[in-house]
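These notes concern the structure reproduced below.
The complex is shown incomplete by one protein chain, all other protein chains being positioned as in the whole.
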Amino acid sequence: MLDFSTLPVALPLLWDGVQMTLFLSLMAVVLGLMVGVLMCLARLSSHYAVRFFAQLYISLFRGVPLLVQLMVTYYCLPLIGINIPALVAATACIGLCASAYMTEILRGGFLSLPTGQKESATMVGLNQFQVLLFIELPQVIRLTIPGIINEAILLVKASSLISAVGITELTRISQNLASSNFQPFEFYLTAAGIYFIINSMISAFGFWLEARINRRVIA
Amino acid sequence: MNKQTKESPIVDVQNMSKSFGSTQVLKSVNLSVQPSEVMCLIGPSGSGKSTLLRCIAFLEQYSGGNVFIEGEMLGYNDNTDVRKLTSTNELNHVRRNMGMVFQQFNLWPHMTALGNVTEALVRVKKFSRREANEKGHAILAKVGLAERAMHYPAQLSGGQQQRVAIARSLAMEPSVMLFDEPTSALDPELVGEVLQVMKDLASEGMTMIVVTHEMGFAAQVADTVVFLDQGEILVKGSPQEIFQGEKPPRLEQFLKNYMDRNAFWE
Partner (left out) sequence: MTFDIQVIIDHLPEIASGFGLTILCTVVAALIAMVLGLFVALGLMSKAAVFRYPVRLYVEIIRGTPFLIQLFLLYYGGPSFGLYLEPIEAGIIGLAIYCSAYFAELFRSGFNSISLGQLEAAQIMGFSKISVLWRIQIPQMMVLITPGLVNICIILGKETTILSIVTVPELAFVLTGIGSETYAYAETLTVLAISYLILSELTARFGSWTEKRLSKYMERSI
């Protein structure tokens, strides 16, 4: 009943899609982490206004579905005269959405650090910025690796929505192949398989990374 | 051993008071620590001895009185009518004279022993990596951990971790070392190695303030022993005076509790 005979011909196309999916996901993770760190600092700030802004940012990006965010950037940005390529808009959108989740993950990490760590750093004379950069952040990243990996997997899956704004990543390519060959089941199954493999690899990488770090840092 | 040199004290605490909410934990405490003096703070838990030490490090803000470290006012600018907190820079400037060792070690788990010792040398004192490592190795050797330089905290015993923490403070060449119950988190058989390092430091002339439950250490090493109770200094004197002389009932009771547990003082 299933006929995969057209698959070999389609493989190069699918590979292009995989590359685009990986690129989008990677950009989202990187952007998400960078903005996430800033937002996390804002969230933990002692200034009420700064905290409020971060809270608002997080609520907005976590409360509104990603598909809606994508449509807003796709349809509304041109209306206010911002014309950026769809790819850039989509990457920024998914990255900012990711940053809202990263913020909460990182915040958990910051809050779990014993306060004594900071005190001992202060007593040897490190300033606030140095404490953050050299003492806290490296530990927070290590502590939150499981959460970050989990988020990366969610992002790979979320990147499939970018097909809706016409970017030819894995899902969009599968859609095209499915309809041009009239073989939806075969091509969507293939796509599912590819996503599953990508995510399994990310998950395995996470376990490896965690084990490697825990070997020496955590007793 | 008791030096009564009347040069300027390294730490001078005048009328310090401190409250958490409505409970007053320190009531008008006066202390001064001379160069090379070893002062032990003893007292029941909740007596305010740790708070006193943390106020001297300005990890807690004291609410009344003054603290001078090598003649410099700690934590506040007092030249105005209203007392104002100093800037972080000024605070760090005064703090550069102090090293602190914590009950929970507070090592940074993502750095090796050497990394813990050299981090501040590189970031604060602007040493080159090579200079810092050289100095770090030397100091680790001094606390008996030359072999453990490349180990992470999790790979070290509690006693070794605390010695790394001492080395980390020493690297900054402070003029006074503050110890906040440095052996309380250790297994009994590991206490000795840490106390030995502290004894060595004392005999080299390091000025030290030690909050401790180790009466033996206080008796043997301290120049001055201070007994705190309910936020006040009840007795201050040489070990002989504290442990052998006439004692107020509170101190008698406190020491008796220790005596019952382990006879340490004949």
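Lettered A and B in written order, each chain numbered from 1.
Convention: a residue touches a chain if its C-beta (ideal position, glycine included) is under 8 Å from a C-beta of that chain, and two chains touch if they have at least 3 such contacts.
Computed from a predicted model, the values in this text were never measured in an experiment.
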item: Omitted chain's touching partners, listed by label; value: A
item: Per the touch definition above, residue among A:Pro12, A:Gly63 or A:Pro85 touching the missing chain; value: A:Gly63
item: Sole contact to the chain not displayed, among A:Phe23, A:Phe53 or A:Tyr188; value: A:Tyr188
item: Where the missing chain touches subunit A, by residue; value: 1-2, 59-60, 62-69, 71-72, 75-76, 79-80, 153, 156-161, 163-164, 171, 174-175, 178, 184-185, 188-189, 191-192, 195-196, 199-200, 203
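Note that in this section only the chains that are shown with their structure count from here on.
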item: Touching residues on subunit B, where the partner in the complex is subunit A; value: 57, 59, 88, 92, 95-96, 98-100, 102, 104, 106-110, 119-120, 123-124, 152, 154-155, 165, 168-169, 171-172
item: Of subunit A, residues touching subunit B in the complex; value: 114, 116-117, 119-128, 130, 134-135, 138-139, 142, 216-219
